[in-house]
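Note that one protein chain of the assembly has been removed; the remaining protein chains are unaltered in position.
Labels run A, B and C following the written order; every chain starts at residue 1.
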Amino acid sequence: MLHILEIIIPSAIFFAAPLIFTALGGVFSERSGVVNIGLEGLMVIGAFTGVVFNLTFADQFGQLTPWLAILAAMIVASIFSLMHAVAAISLRADQVVSGVAINFLALGLSLFLVKMWYGKGQTDQVQVGFDKIDIPILSKIPVIGPIFFSNGYVPSYLAIVLAFVVWYVIYKTPFGLRLRAVGEHPMAADTMGINVAKMRYIAVMLSGALAGIGGSIYATIISRDFSHATISGQGFMALAAMIFGKWHPLGAMGAALFFGFAQSLSIVGQAIPFLKNVPTVYLLILPYALTILALTGFIGRADAPKALGTPYVKGKR
Amino acid sequence: MEYVIEMLNIRKVFGNFVANDNITLQLKKGEIHALLGENGAGKSTLMNVLFGLYQPDGGEIRVKGKKVNIANPNVANDLGIGMVHQHFMLVDTFTVTENIILGSEPTKGRQIDIEKAEQEVRELSERYGLAVDPKAKIADISVGMQQRVEILKTLYRGADILIFDEPTAVLTPQEIQELIQIMKALVREGKSIILITHKLKEIMEVCDRVTVIRRGKGIGTLNVSETNPNALASLMVGREVHFKTEKQPSKVGKPVLEIENLVVKDSRGITAVDHLNLTVHAGEIVGIAGVDGNGQTELIEAITGLIKSESGSIRLNGKEIRNLTPRQITETGVGHIPQDRHKHGLVLDFPIGENMVLQTYYKEPYSKRGILNFKAIYDKARQLIQEFDVRTPDEYTKARALSGGNQQKAIIGREVDRDPDLLIAAQPTRGLDVGAIEFIHKRLIEQRDKGKAVLLVSFELDEIMNVSDRIAVIYEGKIVAIVDPKETTEQELGLLMAGSKRKEAGVSS
Amino acid sequence: MSENRLTNILVPVFAVILGIIAGAIVMIVSGYDPIAGYSALLYGAFGDRYYIGETIRQVTPYILAGLAVAFAFRTGLFNIGVEGQLIVGWLAAVWVGVAFELPKVIHLPLAIVAAAFAGALWGFIPGFLKARFRVHEVIVTIMMNYIALYVSNAIIRSVLSDQGFKSEKIHPTASLRSEFLQSLTDYSTLHYGIIISLIAAVVMWFLLEKTTTGYELRAVGFNQHASHYAGMNVNRNIILSMVISGAFAGIAGAMEGLGTFENVSVKAGFTGVGFDGIAVALLGGNNAFGIILAAILFGALKVGALEMPSAADVPTELVDIIIALIIFFVASSYLIRLVLMRFKKGGK
Partner (left out) sequence: GQAKEEPKKEEGKASEFSIAMVTDVGGIDDKSFNQSAWEGLQKFGEENGLKKGKGGYDYLQSQSDADYATNLNKLVRNDFDLIYGIGYLMTDAITEIAEQKPDNKFAIVDSVVEKPNVASITFKEHEGSFLVGVVAGLMTKTNKIGFVGGMEIPLIEKFESGFIAGVKAVNPNAKVEVQYAGAFDKADKGKAIASSMYASGIDIIYHAAGGTGNGVFSEAIDLKKQDPNKEIWVIGVDRDQYEEGKVPGTDKSVTLTSMVKRVDVAVYDLATKTKNGNFPGGQAVEYGLKEDGVGIAPTTKNNVPEDVLKKVDEWKQKIINGEVKVPTTRAELQ
């Protein structure tokens, strides 16, 4: 049994990491009142940038490449998210719609560029990825050491750390207070001299940056190349994780880990004796069914930030 | 000159609509200055200009003699101008303190220093006798308290010029008295106040001077000591207005609404209506007086079926209607002018026309076998619009585009036209100007004279006093007294509403 | 009023024009020949009767998917689950198509109804959970998509085939194909589905705009509190709208199963039609007639795109970029409206 956990948990964490990053991005954006269905597309851009950067600069930067690739993905994705910001904040676009547009555009554009640059449907395989590590001391702890702190990827652990950082930022700092105010009652924030548009721009671009990271680590660690199938639905799962986590950073992380766990259970499960004869399909739908049950059962209804989805127009009641 | 604020020939245009047209307002240090005008006269706009929310299209603003350009609320704050808005600007998921410090948070390191903030808030609140709990969540405190938080927000930013936009519209008599004390305290501390209100009594009571505007134009500034309510009213509306609505003595008939031992819990599961008894007869208007939050809302929502009640009985013309669905109840003959016209009263994105058949769309002639008959619907709409003088471009205009006042008239038209045996009116004149109020009161009395039963809930005592035939005072979910408006005074009512003196519980006369 | 309506029509038109211009710019910047690119696109979509047939075939499910998304939208719900509802509809239609042998007059309608039911069921679940437990329909529908995909794959493998990857061909009595249409369009996969989808569009328009049910659905979509106050059953309407939306999506699946493919095969991933439906609905302004036009546009783009690589070696993805930009411009209609305003002002 323990042995099984040693298999399931690490792969759960590794599945969850990209979702955590992206979901945290979603938290920023939606806490500021801007719906972001575009997370999927932003992940695509992240994955694309990460891989292309990695392939292009591997020789120059060697072992540093994947980290710089993440950085690049962060920057490019946050610039890309500007489109959503401009539409949703300045042009008062329907935020769902422009999010959908982002998704279409991201995939179309990145594949278009891949065909242009590489003359084929997918990139080559990246050569420099992240290394699996055992966290020095911690992994030596009996029982939990091998389960939680072995065979992991650095970015996976960073994701979890980041969740706490985001929690601190949103609930303990002036920036966080203002962010939440803007998402709950923008006019109140405005009368207190807070620049609503600016806050929302920052929030959306943060969501772009984080989704970018999510996409790039997914591509570098898992698929190692970029194609139409690299990001297929993870962004939506991250969105679900965010809502599931009630727009709370730690909640979102929990939800993402839960998805990850269900995912890896559905895969590793086939190797577990007492699950062996369960038809595969049940394991395949497990993560999704569990999510629905969880939401229905004990999580109950989540309530979104009050101003979510409504553009703020000065002087309008 | 010792003016702290001078707004000279201010002009503000929205699209091609002139909201403020060369309005001049000068505020002396240490005075309470009233700004009076009808709905849509341009009061809020003018103040929003002063507060930096809008930029003027003409005129100039001087603060303490020197010309300023108030580009945004920050500038206003720096100039010591603070505003308590008509529609509260509070984040109700935040605590009192969080709302107050928002935008100028004290920090230690990168982190908000919440202890320090709460301390400061507590001190301020004590200094002006506001008695607010810094840790409380906005959602959990009364409207009166919320308004004090708004005041604290301005004080926390060191404002010495305070703007109050219709602060009393949402307050109970007691709260109004307390607010007046607070304002006096503020003035004593050397602050100057601009007060927007539709209530002439208040102006007479606290203000030193008053500036009247009509349809965006400044009419003039008077010393309160040298004028009287009627003069002010006609200045503001531009014609004679009657405060006491004329009405014959009521011809009371058989009981229409009979409530016995009704128990209702509120959304938080706390008992809001507690074994309440009340009877309303045909041909009378029963006014429910009470401090906000004593169960009025729950009582009405229980009668109309919007929420379920725990126990007791509600009979309409002898028929038990407790916990029936809203539709069943409407069909048994209940009309309801809801307290929140935007939330319950209207589908703001529907045309006025379709809003007029909100409860009757499924009946002939508005539909046959599930198919809508738009001709019938819009004919009815046209009829009501002109009958109740709803000011709207046409019946296809979205309800959203109408002013609060006109939205309210539309709702009343709809409810009255269904000709219900019982008409429930909750805060029917809130935020409306004297003209509109007069009109609505006439309509309520008209119903009563047609032999209908009317149940009126309002926080405006003078409304209760001059419209009702009987006044039922509600306190902590019980009817604690039934009084005759002709034999009572606002003071007595105020005391009853505060729960001090108890008459025998509300058995109907 | 009428002016307003005019802008509502002009906005998408401008959006499309801008999108196409932007597409040209993209081609120029990336060193392709826009003339060649677009003429290839045009030829591939309408070049001859075969291509026209293929375009119409593609338009068919787009209309239905668009209607499904729009119907939910109009009631204030966002149904990302059209994809999944389409998949189960496809499965159900084919199942009936292979399992029974009946005269066409019964068999074909039965298969379509089965698809509608399957889709409706898939829509009912999120609708019910939203109404009963206030669970966010967006998540549930996303989850339901995956469940639909895996479950239908499993059924195809174990029930509709013997561990194979596709079902048998449906009986001709359940097929939407016709010799006539094929001869007309020189063996394109065009089928009678287009008629069904057009009927569906009329049904949606009538239901929403002309009936009391539609009145309730729209009211609930705009303001649940007021609807409750007016005596409508809010929960019932939420569920109803998801069910109807799902039914449209299910029928879209039937179009694929009974027309385009005449069978159902194990899917490695989503068909994408459901998601394209979102775009169609948005461009169509969630209005039945607009949706038909939007579907024609996107259908033509998708089919025409296939000609671009060989004829002008422009990557097909260009079309996705154009579609994305069109949606984007629709979303930012405020901008276009402003321009139109200036225009009017100038006119006066």
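Everything below uses one rule, namely that a residue touches a chain if its C-beta (ideal position, glycine included) is under 8 Å from a C-beta of that chain, and two chains touch if they have at least 3 such contacts.
It should be emphasised that the depicted structure is a prediction, and the values quoted were computed from it without experimental measurement.
When the full complex is examined, the chain removed from view is found to touch A, C. When the missing chain is restored to the complex, the residue among C:V159, C:V202, C:A268 or C:L338 that touches it is C:A268.
Residues of chain C that touch the chain left out of the display are 43, 47-51, 54, 58, 150, 153, 157, 163-166, 169, 182, 187-189, 256, 260-263, 265-266, 268-269, 271-272, 302-303, 305-307, 309-310, 316. Taking the complete complex into account, residues 3, 6-8, 10-11, 14-15, 120-122, 125, 127-133, 151, 218, 221-225, 227-230, 232, 263-264, 267-268, 270-271, 280, 284 of chain A touch the chain not shown.
As a convention for this text, only the chains that are shown with their structure count from here on.
If you average the CA atoms of chain B and of chain C, the two centres end up 47 Å from each other.
Centre-to-centre separation between chain A and chain B, using Cα means, comes to 45 Å.
Computed centre separation for the pair chain A/chain C is 28 angstrom, with centres defined by C-alpha atoms.
Looking at chain B, no residue sits in touch with two or more other chains. Taken in their complex, chain A has these residues touching chain C: 83, 86-87, 91-94, 96-98, 100-105, 107-109, 111-112, 115-116, 229, 232-233, 236-237, 239-240, 243-244, 279-281, 284-285, 287-289, 291-292, 295-296, 300-302. On the chain B side of its complex with chain A, the touching residues are 48, 51, 53-54, 72-74, 77, 83, 85, 87, 89-94, 98-99, 101-105, 107, 110-112, 153. Those residues of chain A that touch chain B in the complex are listed here as 172-174, 177-178, 180-181, 184-185, 187-194, 306, 314-315, 317.
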